[in-house]
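One structure is given below, represented as structure tokens, and several questions about it will come after.
All protein chains but one are shown at their positions in the complex.
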Amino acid sequence: MSYQAKFRVWRGDAGEGELVDYTVEVNEGEVVLDVIHRLQATQAPDLAVRWNCKAGKCGSCSAEINGMPRLMCMTRMSTFAEDEVVTVTPIRTFPVIRDLVTDVSFNYEKARQIPAFDPGDAKPGELRMMQEDVQRSQEFRKCIECFLCNNVCHVIRDHEENKPAFAGPRFLMRIAELEMHPADRSDRRNIAQEDHGLGFCNITKCCTEVCPEHIKITDNALIPLKERVVGRRYDPLVWLGAKLGIVKKSEDTPSA
Amino acid sequence: MTEIERHSYDVVVIGAGGSGLRAAIEARLQGKKTAVISKSLFGKAHTVMAEGGAAAAMGNVNPNDNWQVHFRDTMRGGKFLNNWRMAELHAKEAPDRIWELEHWGALFDRTKDGKISQRNFGGHEYPRLAHVGDRTGLELIRTVQQKVVALQQEDHREFGDYEARLKVWAETTVTRLLVKDGRIAGAFGYVRETGKFVVFEAPAVVLATGGIGKAYKVTSNSWEYTGDGHALALLAGATLLNMEFVQFHPTGMVWPPSVKGILVTESVRGDRGILLNSEGKRFMFDYIPEVFKDKYATTPEEADRWYDDPDNNRRPPELLPRDEVARAINAEVKAGRGSPHGGVYLTVVGRMPGGAEEIKRRLPSMYHQFKELADVDITTEPMEVGPTCHYVMGGVEVDPDTAAAVVPGLFAAGEVAGGMHGSNRLGGNSLSDLLVFGRRAGLGAAQYVDSLGEDRPAPDPEDIERARAEAMAPFERMGGESPYAVHAELQQTMNDLVGIIRREEELVRALEALDKLRARVANVSVEGGQGYNPGWHLALDLRNMLLVSECIAKAALERTESRGGHTRDDYPEMSPEWRKINLVCRLAGDPDDPRVEIRRQEMEPMREDLLALFDVDELKKYLTPEELPAAVAAGDGEGASQKETAGTETEESGK
Partner (left out) sequence: MSTVEAPTKKRAQITAKTLRTDNWLNYPIFIVVLFTAWVGYATFRSLMGKYYWVEEYNYLTPFYSPCVSSECVEGSAHFGTFLPELPFFIPLAAVSLPFLLLFRLTCYYYRKAYYRGYWASPPACAVREPHKKYTGERRFPLIGQNLHRYFWAAAVVVSLINTYDALLAFTDADGGFRMGLGSLILLGNVILLWGYTLSCHSCRHIVGGRLKSFSKHPIRYRAWTLVSRLNERHGQYALITLGSLVVADLYVALVSGGVISDPRII
């Protein structure tokens, strides 16, 4: 049942490094993270890898396996042929700390710039929301923050210089979540475009493709947000209506 | 040696799960400069694993629910060993904590009239668990995480710095608490990324580090659960309470190795799932204990009728209390009738009238879990299951109102704190526990800091140097053992000898084995540098797991009864005399090489008004005659309606 698999793992720090070849035992039913752990226990005790729950719920063990962004704990070895070389590299968009561990602080910085939930004057316990009103945002709240979407998005993956102006699918989805939150009183449409780079998105859907939670990021968050932004900024009829005073414009919430 | 960096805070919270973040939020709301030390990235804590929900008697689904009912359920679930004041505070304050979450943006599932929906769970008399599908823990952690960010945004507006009053130290591990003249003075730790050391100067430290599951081989817990807070408390002079109570869930996955320990929800058995041994025998019929004989079916035919007609048939034995099922699985495996990977089979194949489609409909997350993680199609293949270490009821002994431990300046909340859940935790009570006592710990810490005024203890430079030397030791030892090997052996020892079923002879062997492991833990060595070196991290965590393991084993040996999460094969009865006793674990002896010591400590009798919430007949099962309310102790207690006792029915995923 067990066999010797060929692994190529990126080892190094501060950007410098290389793919190192290993031959390592693989047993039935294992996932890539198991094999990485076996490497740690037997051949490379200081091989750095970030992981927590090993059940696809915490989003820590993001990496690129044979070039595709994935969670190591959710990639079964049975999806590879026994003679196939399995290449594991750190997620590419963020600076590497060591081996497979990257510095994802970009994401936490972006998270801070999105204005928080704003319940207005409602008091705790007073909120009444219907299931159909919360379910859209609930889908986005399934996000486990593995940041694979932000990693795969070519806007920053291939263009480091766009990082300051682009929050990435994860945090544009956060804006969408708040915009669709039935009890939220802020209007983040303008900053979604202006500060967080929604206009960079060319809806090529890679974020949706790699999402381990199968959230329809593009169809349910980014495109609806784009449509809302059109209503706020680009729709000539809305613009005309606002000029004539027929359409009431809400106040834009600035970034935090 | 370079200068060790120092940072000063009013309150340092160790642990960034639900309770840690809630404590930090409270401390910050009280105006205290607060740091959260997180072993993982911000928002990745073990809290995300909780599925079922957060128990709070809001009465949204059944208006008869109130804190008194919740209190009763909690005490029953814990077999009356709970710290009743904690159970009272928990039941009273949980609803406010849930509403507060909603006010911070949490989106719970809703009732028809737009309130927070509540679901039924084992041991809870009414539907009580606020939930979001099966990912309630994620919602909780994300909400408090986002509240932390919201507070940082406020500080950014005021001071131009997000971290002016609330900073999250991601991927930072504390290895020692710094104590000066018997009071907390700070904490010492390392930053994972660089491996550099850092000293936090703070008069108040809140422990919120979660559990100890990684001391066991098969566990549903994640890698951080190495008992850090328990060990830090011990090393700082604090005490642990009732560490023998460890909740094992009877059905965790055992195969493939990658998912060993992950829970298989109890509803599989509720939905017609049966347990089979390697001979294909439905073995649970052989394990119905005498006291349950009249309540459980004795033939498969009758058991199968129960699902559709529960009024005229007795329950299938697969639905016996958890410890019974786990004991049975254990026995089958030991008798050589286990599955190839050391479990038994749990199957729903051919069990549902609607066939495969019905299985997928009724057990979607299980179908998905087995399909995606194990490549097992549960509609055509059996699952392999076995007991898995799930939760530790024991923990740091704290004052119920302030969460203060016995060391001034030390506080604890969440799984690391003891007392709240008694001998067995009810599903759903963990998430609400995090919030209620997380807040109280933050508040307690803030008030303590206020009471100090200018009189703040400063860490002793010698202690800092000692902590540094201790942390560097694994690098300096050459040719020692690999921490991975020692860890594996510790886990195996705990699993085999201090597992779900315990007996004296095995516990004695366990203590001997742990004694030997102590020497080996002290001798592990690691290679490589200090930057993000997992071998080194594990080497440092081993000390904590060993201390906690010793507490568990010693307390388990001491308590000669079976109650909740502590089952002694040689003492199967529950004893009212033991109910009055808390086992307190502390470090004693040579301060440079201290040993774990267990002491008995009498419990404080329950307040009269709380005692009055129970029927006397029920109290008689748990309490000694002297403890019964004076008015009824002499009387008969007849005629009082017999309320159903919760027994050990708890739900697995309500963490």
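We just call them A and B in the order they show up, numbering each chain from 1.
Here is the rule we go by: a contact is a pair of C-beta atoms (placed from the backbone, for glycine too) under 8 Å apart; a residue touches a chain by one contact, two chains touch by 3 or more.
A quick note: this is a predicted structure, and the numbers were derived from the prediction, not measured.
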| item | value |
| --- | --- |
| Sole residue of B:57, B:106, B:198 or B:253 that reaches the chain not shown, by the stated touch rule | B:198 |
| Residue among A:74, A:155, A:175 or A:217 touching the omitted chain | A:155 |
| Subunit A residues that touch the omitted chain in the full complex | 10, 12-17, 64, 66-69, 84, 87, 89-90, 92-97, 102-103, 130, 132-133, 152, 154-155, 157-160, 162, 179-180, 182, 197, 199-206, 209-210, 219, 223-224, 226-231, 233-235 |
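Going forward, only the chains that are shown with their structure count from here on.
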| item | value |
| --- | --- |
| Subunit A and subunit B: spacing of chain centres that average the CA atoms, whole Å | 30 |
| Complex interface listing, subunit A residues touching subunit B | 13, 27-31, 33-34, 40-41, 45-60, 73-74, 76, 78, 97-99, 101, 103-104, 108, 111-112, 115-117, 119, 122-125, 127-131, 134, 137-138, 141-145, 178, 181, 184, 256 |
| Complex contacts: residues of subunit B adjacent to subunit A | 40-46, 48-49, 95-96, 99-100, 102-105, 107-110, 113-115, 117, 132-133, 135, 138-139, 142, 146-147, 149-150, 152-153, 156-157, 162, 170, 193, 222-224, 255-259, 262, 372-375, 482-485, 488, 526-529, 531-536 |
